[in-house]
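Here's the structure we're looking at; comments come further down.
With one protein chain held back, the other chains of the complex are shown just where they sit.
Now for chain A:
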Amino acid sequence: MRTLIFRTIAPYLTSLMVLFSIFVLLRGHNDPGGGFIGGLIAASAFAIYGIACGVSPVRRALYFHPMAISGFGLLLAALAGWMSLFFEVPFLTGLWTTVSILGLPVDLSTVLFFDIGVYLVVVGAITSIALALEEREHG
C-alpha cells in the first residue's frame, strides 16, 4: 500500500479526519455524533497513516502509547462522574457552568468531559489494536 500517491495524501487525509472527529465529538451533545463515533473516526485516521507511512511514525506522532491515551480517557470519564460528589448529587450527574473566554460565553459540563473521555478510550483502544495488527503485517 505504500504507493507514492497514498503516501502523499495520507498526512492530509489523517489531519482532516482527526479534525472531523473532533467536530463530530463536539457536535454530539445535541446532534448525531459523540465520543464513540468520533473516536472511531480518529482511530481510522491513525490506521490510515500507519498503512501509508508505517507504524513507527504513527507511534512517534502520537507520542503517548495508545493504551495510555485510553487510560487517560477512562480516568477523565470517571473523574467527570466523581465531580458530582462535591455538589451533593448522585454519581455521573451532568453539571453545567458557563465561562467567558475572550468575551464569548462557553458552556462547559461534566457531560462534555465524560464524552471526551469516551473519545480517548476509543481512540486509544482501537488505535492500539490497529497498530499491533499493522506491525505484524509489515514486520
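The working rule: contacts are C-beta pairs under 8 Å (C-beta built on N, C-alpha and C of every residue); 3 or more make two chains touch, one makes a residue touch a chain; residues count from 1.
Convention: contacts and distances are computed from a predicted model.
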Revision key, fill the gap. Not-shown chain resolves in UniProt (candidates "Carbohydrate ABC transporter membrane protein 2, CUT1 family", "Monovalent cation/H+ antiporter subunit D", "Raffinose/stachyose/melibiose transport system permease protein" or "Glycine--tRNA ligase beta subunit") to "Monovalent cation/H+ antiporter subunit D"
Revision key, fill the gap. In the whole complex, of A:T14, A:S70 or A:T127, the residue touching the missing chain would be A:S70
Practice item. Taking the full complex into account, find the residue in A:I9, A:A61 or A:V89 that is in contact with the omitted chain. Key: A:V89
**Study point:** Sole residue of A:A61, A:A78, A:L108 or A:L133 that reaches the chain not shown, by the stated touch rule
**Key:** A:A78
Study note, to complete from the structure: Across the whole complex, the chain not displayed is touched by chain A residues 65, 67-68, 70-75, 78-79, 81-82, 84-85, 88-94, 96
